[in-house]
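Here's a structure for you.
With one protein chain withheld, the remaining protein chains of the complex are depicted in position.
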Amino acid sequence: MAVEPKDSPGVGVDEWVARSVERKEYMPGWRGDAQRALERVGWWPRLGLAAAVGVFIPLVIGLNSFQTQVGIDALLLAILALGLNVSVGWAGLLDLGYIAFYGFGAYGFALLSSNQLNPPNGIHWPAYFSIPLVMIGAAVLGLCVGWPSRRLIGDYLAIVTLFFGEAFVEFTNNVAPSKLGGPNGIFALDPLHGFHVQILTPTGYFYVLLALLVASMAVLHMLDTSRMGRAWRAVREDPLAASAMTIPVNRVKLMAFAIGAMIAAMAGAVFAAQQTSVFPTDFDTPYLILIYAGLILGGAGSLSGAVVGGLVVSIVLDGFLRSPNQSGYIFYGVILVTLLLKLRPWSRVAFVIVGTIVFGFIVHAIVGAIWPSATAGITGANNTWTDLHWAIVPANPVTFGNICFVALLCMVVVLAQVHHRWRTILLIPTLYLAACAWEARLSQVPAITRLLLLGAILIVVMAWRPAGLLGARRVEIV
Amino acid sequence: MTKFIQELVNGLTQGGLYALVALGYSMVYGVLKLLNFAHGDIYMVGAFVGYFVLQWFGGPTALAVPVPFVILAMFLVAGGGMGALGVAIERFAYRPLRDAPRIAPLITALGVSFLLENTMLLLFGASFRDYNTSAFIPYSTEIRIGGVHIWIVQIMVIVLSVALMYGLQVLVTRTQLGRQMRAVATDREAAEMLGINVDYTISATFFLGSALAGIAGVMAGLAFNEIYTLMGFILGLKAFTAAVVGGIGSIPGAMLGGFLIGLAEAFITGYVSSTFTNLIVFGILIVFMIVRPTGLLGRVQLQKV
Partner (left out) sequence: MKVRMSLAALALTALVAAGCGSSNSSSSASSASSTQAASGGSSASKSCAASIGIEAPLTGQVAVLGQEQLAFAKLAIQDDNKANGTNITLVQGDTQLMPAQATTVTQQFISNSKIVGVVGPAGSQEVEAVGPLFGRAGLAFISGSATNPTLTTSGKNATFFRTVSRDDVQGPEDANFIVKTLHPKALMIIDDQEVYSTGLVSAMLPVFQKAGIKVDHESVSQKVTDFSSLVAKVTPQTTVVVLPWQVAANAQQFGKNLAQQHKNATIVGTDGTFSPSSFTTAGSYVSSFGPDITAIPADASIVAAAKQAFPKFGTFGPPVYAATHVLDEAIATACKSGSPSRDNVLSAVKATDESSSILGQPIKFDSKGDMENAKWFLFKIDKSGKYNLVTGS
């Protein structure tokens, strides 16, 4: 993974910092020019531009209810990744209990907007009152959870926060079922309302969340460039040095927890209003994993990285991978793009692609001649390849598909170990195996495939860009 | 008193499994500073491998060969197979990230975890599979102390897990490989300069840790019968907890942490409230960690300036 240019100064040397501007990489040609031009525009206009794009997309294209829902999910994940970025990305505190703040916001809002408390009429406070209240509560909770960070460092802090996250789920699931509803959750919540306005439609929530996302980005950007932001990064890099520079390390850490918690609670409140119900299972570890995946995939420590990561993970996972057709496009598309990007020179790309096609026809012809039943299968969803007499799909494809899949995994591991000519040659049967496994098995079980692809994407992206899509490569000080 | 001893045995059995899986966590963490969240899933795959070995010998009700031989075969195949799987995962997924920011391999580990869980779901379906251990090791092969019934499998789990941990401790402290591991754990670059083959040492660590998880999976199958594709998730969390509570990186610590959590769960379920078991265990652990921030046997790290 040595990607440093040869003449770069040594790691940890002053020169590294001094020459940071020189190292700034621009893409070649017009893309670099565009990049420079955009940089000159300044920060506010660019955020405004991004917001405007977000506003106009639904107006111009006309999202249906599913696409709007995916947009809501994506914006929620983006906001949550933003909040997580404060403690994980900036302050360098591994907070595995972050999901609890989201849950706290949702439950807090639910209690203040339903009949649960103070029966029979309940409490139905307007959103402009309940959401800030919930956020303040979350901030206090964040201070409490952050308290151990005064003494605990690194992974010991991670485990304590993980306990806190798990304890939150246990708490909502088991304590005071008459108020918190136990596993039944709380439902029939008020939608967001206040000033004689009620938000009822998914599109409405899309815009609310968009506004909140833009506002959070703006606030966090200002924090990032303020004293506080610099203090966070100083504490992340070296707490001892930071405290020597008179930075109040503990207070700075607590602030990171509190601000992250407020953002999460805000997202939680809107989530609860949008779903009009809250349940403990929505705030369990699997969703925390998604938030982390979004943040780190996008690039921890970078605002836009967190947002893009959150959007990408959510849109890919919910928008594309939920139906077999779209996940088919993703599957073949990603393979093709990877080939085009990674294989050099072009002649090799052509060799592999043509080779795979020819290889497929030959194998299909041979297998079809020996066992006609082995190529008799028709898959329900995506049968273009089998119509071409190319991929092998037997009449009963389950076992065959499973074998193909296992063989594919083995081949991928082998491919990672061999080099040069062998890699190019072995790539051909590997690609063919991938197509067979997809057509015979994976396209038939979209739910399982969705998570398999998520796993594969996480591994590949992290290997490709360890600092995340938009994250800055950080120097580990030795 | 009967109940007390019974809960003690239950807690130790469960704790032994936690401890074995925690060992792998702790070893890998020691050499790579990596939280390998896929470790619990290796335990799950190990349980499945053991199940298929059992089927290979004729299934629980019609074993073709003597029982001890079958169990030995299950341990060897699952242990060896999972060791190999661990090495493969390390080479393929973690090695490219060895110099990456510390948080990146965390996400890779989650990706590996998704892949393992769902590959098993794809290949073997969602149904629970049943070791049905009592068909070949009946509950009557037991030690009876008054009203307490201790099944031979429970004894095996406890004894074997302690023995494996002792063996591992000896390996780490006395052998050449162990010295290499400790050298890599202390300072990877310095170890490399001293001529230690770091890649080999890390692979060996993954092999040992994953083999222990595989053996723990078979033990879980034997002791608790039902296995399924997500059984590693919750156990992985518990083992992670055990490793940290014991002092991450410390082998006796992981063992102690595992037994401690197993016992805490059993006694709280038995004497306080099963509804709030997890809540109370988490509460105790949070307080404990605040009081003792580096775990039971973790060393306070001196900060170099």
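Letters A and B mark the chains in the order given here, with residues in each chain numbered from 1 onward.
Here is the rule we go by: a contact is a pair of C-beta atoms (placed from the backbone, for glycine too) under 8 Å apart; a residue touches a chain by one contact, two chains touch by 3 or more.
Everything quoted here is computed from the prediction, not taken from an experiment.
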item: Touch partners, limited to displayed chains, of the chain removed from view; value: A, B
item: Residue among A:F66, A:F361 or A:W464 that touches the chain left out of view; value: A:F66
item: Among A:S323, A:N402 or A:T424, residue touching the chain not depicted; value: A:S323
item: Full-complex contact with the absent chain, from B:L32, B:I89 or B:L121; value: B:L121
item: Residue numbers in chain A that touch the chain omitted from display; value: 35, 38-39, 41-43, 46-47, 49-50, 53-54, 57, 61, 63-71, 73, 173-174, 177, 182-185, 187-188, 202, 224, 271, 275-277, 279, 281-282, 284, 286-287, 299, 302-305, 307-308, 311-312, 315, 318-320, 322-323, 325-326, 329, 378-383, 445-448, 450-451, 470
item: Residue ranges of chain B at the interface with the undisplayed chain; value: 3, 6-7, 10-11, 13-14, 118, 121, 125-128, 130, 134, 139, 142, 149, 151, 220, 223-231, 233-234, 265-267, 269-270, 274-275, 278
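Keep in mind that, in the parts below, only the chains that are shown with their structure count from here on.
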item: Between chain B and chain A, distance of the C-alpha-averaged centres to the nearest whole Å; value: 29
item: Touching residues (chain side chain A, partner chain B) in the complex; value: 1-2, 88, 94, 148, 151-153, 155-156, 158-160, 162-164, 166-167, 170-171, 174-175, 240-241, 285, 289, 292-293, 296-297, 300, 402, 405-406, 409, 412-413, 416-417, 441-442, 445, 448-449, 451-452, 454-459, 462-463, 466-468, 471, 474, 476, 478
item: Chain B to chain A touching residues, read off their complex; value: 29, 35, 88, 91-93, 96-101, 103-108, 110-115, 117-119, 121-123, 189, 237, 240-241, 244-245, 248, 275-276, 278-279, 282-283, 285-286, 289-290, 293-295, 298, 303, 305
